[in-house]
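So the structure is just underneath, and the comments pick up after that.
A single protein chain has been omitted from the complex, and every remaining protein chain is retained in its original position.
== chain A ==
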Amino acid sequence: MSAYAGTGTLLRLWLRRDRIMLPFWLYALTGYVASTALGFRSLYDTPASIHDFASGITSNGAMLAFYGELRAETLGGLVSWRLGSTGGAMVAVMAVFLVIRHTRAEEETGRLELVGSTAIGRRTALTAGLLVGVGAAVTLGVLASIVLIACGLPVAGSLAFAAGWTAVGLVFSAVAAAAAQFTENTRTARGLALAAVGASFALRAVGDAGPGALSWLSPLGWTGELAAYAGERWWVLFLPLAATAALTAAAYGLADRRDLGAGLLPTRLGPATGTVRGVFGLAARLQRGTLLAWTAGFALYGAAIGGIAEGADDLVRDSGGTREILERIGGSGAVTDTFLSAMFGIIGLLVSAYGVQTALRLRGEETDTHLELLLATPARRPSWTLGHLVWTFGGIVVVLAACGLAAGTVRAASTGASSDIARLTGVALAQAPAAWTVAGAAVLLFGLVPRASQAAWGVLAAFGLLGQFGPLLELPQPVMDLSPFTHTPHLPGADAPLVPLVWLALTALVVTVAGIAGFTRRDLMS
């Protein structure tokens, strides 16, 4: 077993490095489970109210696409429907971040070389990294099942639901471990693994809204097929276990065939002379790939939304009662508008992640000590900051516009109303001020408390969770008002009040300027 020597030591080191991030993930996801279960329990306390809610879901293709199929008209069924796939996607993201952080990221920084020169085995580093992801998934499963059972849900279903989440964590830990072998670049490896999460979610969404067989191809679909609280199909768990085993074997196989620090994809030579000029040119070079990937992903997402919106309308047309219910929830607009409004709300949250990611590139450049090299030249701190923030704030607009244009074009093709293109683009762009505000918070942290910059992710997660279960827990309005997403009007459907959007944009501007001002006054800290 000398190939695995020292795994325990390394694992302890990794866990020490994760002493903040890992508990945060576990608390947040467990809290998500608890609040969803408690919220549903207080909102739908009679079989009749559950049935009303359920008939709204099952007749709406969009709800099916986003959350998956509702398999039982019980409290457990609702919880499993709401959390299985969307929450499962968060578990997958957690696994990817943890495993990449302890495999390729350690290798790219060269830290693993120091560790690798000691008496540890060839497979130790990968094993320890995988174990962090696997351990997190198992712990989360245990916590989630305890919480669900404590909320009074059936034991078998609770165990099945939690096992479903753990299984997703296992599969995507293995996916990340394999992705880490392909490229020398941490960002690329993480991107590959996250793309697998996205593809898996998309497959399941399309499968649940239409051809059901597609869901069986998706690890996130398996959480639904497990049928927690609806006559559990335990054998489905063999699928993720087999996939995990196969992917882990592939990761080890790839790792055994390459050198430390190298990837399977060869690095190409670059140009001998450069055309990258100035801090703006450099920022463009560093940011353009990220923007391109997000724009492409969001255009696809928009097209998908535009496509299913029509289905939602068709399904409901046959059932007058449901239509009435949905219109009561969503206001005066058509069923599709209610659906689109919910979808664009989620897009606003997701595009904020782009904002945080690109704004935190500022901190990344500082910790990588690239900034020291740049600021010893005549480059000014505000210009350098703006060079990146142009991509953050402009990029949010570009990504949203691409998403809205795609949604509108697809929608217009089926309705024949070309005005849908402009309308949905406008709706998408209305999400920008809230996303700017979150990105601005990241800049503020970078400028004032640089070492806590990563807390911007926590801010985004807090806002997202507030929007998700604030209404379920019936939180007071002042608490809800803390989140910029509360202030984004529900479009399309509602009138478009410009005032809150202007306020959000102003808030974003103020926090961003404060962040830049803080940065120009502080020491560099790598």
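Everything below uses one rule, namely that a residue touches a chain if its C-beta (ideal position, glycine included) is under 8 Å from a C-beta of that chain, and two chains touch if they have at least 3 such contacts; residues count from 1.
One rule holds for everything that comes next: contacts and distances are computed from a predicted model.
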Complex member absent from the view - protein name from UniProt, among "EfeO-type cupredoxin-like domain-containing protein", "ABC transporter ATP-binding protein", "Simple sugar transport system permease protein" or "NADH-quinone oxidoreductase subunit N": "ABC transporter ATP-binding protein"
Of A:138, A:156, A:214 or A:374, the residue in touch with the unshown chain: A:374
Of A:170, A:286 or A:445, the residue in touch with the unshown chain: A:286
Touch with the omitted chain, as defined above, among A:20, A:276 or A:449: A:276
Touch residues of chain A, complete complex, unshown partner: 108, 184-185, 267-279, 281-282, 285-286, 368-370, 372-380, 523-524
